[in-house]
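Just one protein chain is left out here, and the rest sit where they should.
Every chain is named by a letter (A and B) in the order it is written, and numbering of its residues begins at 1.
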Amino acid sequence: MAFSLVPREESFFDLFEKSSTNLLAAARILVETTDHFDRVADNAKRMKQIEHEGDQLMHEIMARLHRTFITPLDREDIHALASAMDDVLDFMEEASERLVSYRVREATAPAKEFAAIIARQTEEIHRILPRLRKVKADDILKHCIEINRLENEADRVLRESVAALFESRGDPLDVMKWREIYDLLERATDKAENVAVVVESIVLKMA
Amino acid sequence: MAFSLVPREESFFDLFEKSSTNLLAAARILVETTDHFDRVADNAKRMKQIEHEGDQLMHEIMARLHRTFITPLDREDIHALASAMDDVLDFMEEASERLVSYRVREATAPAKEFAAIIARQTEEIHRILPRLRKVKADDILKHCIEINRLENEADRVLRESVAALFESRGDPLDVMKWREIYDLLERATDKAENVAVVVESIVLKMA
Partner (left out) sequence: MAFSLVPREESFFDLFEKSSTNLLAAARILVETTDHFDRVADNAKRMKQIEHEGDQLMHEIMARLHRTFITPLDREDIHALASAMDDVLDFMEEASERLVSYRVREATAPAKEFAAIIARQTEEIHRILPRLRKVKADDILKHCIEINRLENEADRVLRESVAALFESRGDPLDVMKWREIYDLLERATDKAENVAVVVESIVLKMA
């Protein structure tokens, strides 16, 4: 008789881990793009592909949520976690697309800072998610605090970079473009913070 | 003895159908405005009126939700569906108001494309809603997929039209105005996609 020894709900964790691996890959492309700007167009295509895979993972999680009677985490937490991770990816992809369609010539210093912050946040997310299988509160919360701290840093980068853009009295159209790109990058870090908020809430409930 | 044969909760469906008729009317005004731009001011007034009616329908749904003990759909789904439909209307109205207050002189090609997409999405919504009374999953999901596809199309129009705006090197103030109007129109299509997402989730639960 064939049957699975692993309860099927376990697979939520598998899907979340695939999502976080996906996130990490996207963040690395973003860093590479800002470091080697000549690859911007190719990297935007790879990013689009990763975002597409992220969408499919998200749909799989949602479909499974509807089919599964007893879930290993609260249904709303599974939904919130999947959405938050998908949002991080969406904003990375949008920023990467704008770099191409706005015909930006080079990555600015703040763009590099944002990419580095997002990469560090996704590394933290990638560390946390496997630990949700067997919650160790202290261990997880430490990483959530770090994600939070990184978001505050991104907030500072946004404020300073936008103030500097206006200060530069450059071409208003270029100011508009970069403002939007910085905004998209900062929103990616906000969404990463959302991931941490959901994880914190899961951990607190289980404590 | 006078009493209603129709259980009172049925009226949620009536209210949703009124909302979708309202949405359809608003989308048609938007199309007419972009086709015959000399009517922009009159049409903005009619749109404002429709948005006002939409608000009242929304309030009626919410008030009824608080009064009704057993609802024909999950409470949160009723709330989400009413909100999503109200959001579509709000963004159409906001875009229509900006065309007047920003003293725009004519409708651009992307504005017409957005209006056409929104009109098609509201037609799909108008087809779906009456079928929620007696859920036929396949039939409904087909329309949800089409609404989704239309949102992807609007996304493409936004990306191309904003890139073209910047490319034109036109007056920065005009670029700002159109960017905002395109953004509002695209957000109307996002919200229409939200309607489809809620409907899909209702259908999956009932399946």
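The rule we apply is simple: contacts are C-beta pairs under 8 Å (C-beta built on N, C-alpha and C of every residue); 3 or more make two chains touch, one makes a residue touch a chain.
Not measured: the values here are computed from a predicted model.
Peer 1: Who touches the missing chain here, B:126, B:143 or B:177?
Peer 2: B:177
Peer 1: State which residues belonging to subunit B touch the missing partner chain.
Peer 2: Touch set of subunit B with respect to the missing chain: 63, 66, 97, 101-103, 172-173, 176-177.
Peer 1: Using the touch rule from the top, list residues of subunit A that touch the missing partner.
Peer 2: On the side of subunit A, residues 159-160, 162-163, 166-167, 169, 172, 175-176, 179, 201, 204-205, 207 touch the unshown chain.
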